[in-house]
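Let's look at chain A:
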Amino acid sequence: MPDSPLLAVKAIDSFYGDFQALFGVSLTIEADQVIAVIGANGAGKSTLLKSIAGLMHPHSGEIVFDGAPTTQAPAFDVLQRGIALVPEGRRLFPSLTVEENLLIGGQSRRPGPWTLARVYELFPVLAERRQLPAPALSGGQQQMAAIGRALMTNPRLLLCDEISLGLAPIVVHDIYARMPQIIAEGSSLIIVEQDIMQALRAASHVYCLQEGRISLQGPARELTRERILAAYFGV
Partner candidate 1 sequence: MSRVEHATLSSSVGIALIGVTLLVLAFAPYWGDRQTLRLLAEIFTFVALASLWNLLAGYAGLVSVGQQAYVGLGGYLLFMLTIFLDVHPIAAIASAGLIGALVAIPVAGLIFRLRGAYFAIGTWVVAEVFRLLASQISVLGGGSGISLPVSVVLAMAPTRQMREFETYWLALALTVIVLGAIVALLRSRHGLALTAIRDNELAAQSNGIDVGRTKLFVYVLTAFGTSMIGALIFLQKLRISPDTAFSVNDWTAFVIFITVIGGIGRIEGPIIGTIIFFVLRQTLSDLGSLYLLMMGAVAIVVMLWAPKGLWGLIAERFNWQALPLRRHLVLKKETAGKP
Partner candidate 2 sequence: MQWFNIILQGVLIGGLYAMFAAGLSLIFGVMRLVNIAHGDLIVLAAYIALVVTQELGLNPLTSLLLVAPAMAIIGYALQRGLLNRTLGDDLLPPLLVTFGLSIIIQNGLLQLFTADSRKLQAGPIEVEAFQLMPGVWIGILPLIQFIVAVTVIAGLQILFYRTALGRAFRATSDDQSTAQLMGLDTRHVFAVAMALSLAVIAIAGVFLAIRANFDPAIGPARLIFGFEAVIIGGLGSMWGTLAGGIILGVSQAIGAQIDPGWQLLAGHIMFLAVLAVRPQGLFPKVSG
């Protein structure tokens, strides 16, 4: 077991143009861990994931993954190092079929357990629809495809941005039920969720963001409802 964490985000400030979205945010995650980031709309959750994934670059602070800094690395480079983001809204490629979407993930050629066959084992419904164009799938199926696509890159750290958004509870439950298998194959997870109960069930550690700042963090078991609500709304 390495001493240093898998990912260490150290006091980053991220901006959209002139608008500051993150203020000195720090976060760590160990190998095989699942952490959740919760917060209201606009709190900065997606910004945090985008900064880790390399779509955005913080103006100050550091991001260190597996011992090496990735703060200013471009997204495709971050992916090669082993961090994959399942973006908010799924964002499957509409011109590609389901299988082609998965194969795009595979083009990164990172070594690991995830293959097309393994992904179809995890999400059998995708195998049935593999030749369909991606937009033809239902919301839940698209979410599975988006996760599968990211898994095909064999990430050591998988970032999931609001995968429950717009989906029926039973579908959300179905997807979250696969998380243990994903972790078993060697990925750590950071999940961003608006559904607090789901986040607390899935993660061992929780961070709460409020207007760009970490307002609460700790093991999921130890956080009381009152403390979470207070941190969520900034009361």
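Assorted remarks:
As a convention for this text, a contact is a pair of C-beta atoms (placed from the backbone, for glycine too) under 8 Å apart; a residue touches a chain by one contact, two chains touch by 3 or more; residues count from 1.
On the choice of candidates, all candidates are chains of the complex that A comes from, given by their letters.
Only a predicted model underlies this, so the values are computations on that prediction, with no experimental measurement involved.
Note on this complex: chain A touches candidate 2; the remaining options among 1 or 2 do not touch it here. Interface residues of chain A, counted against candidate 2 in their complex, comprise 53-55, 74-76, 79-80, 84-85, 87, 91, 93-96, 100, 103-105, 107-108, 133, 135, 149-150, 153.
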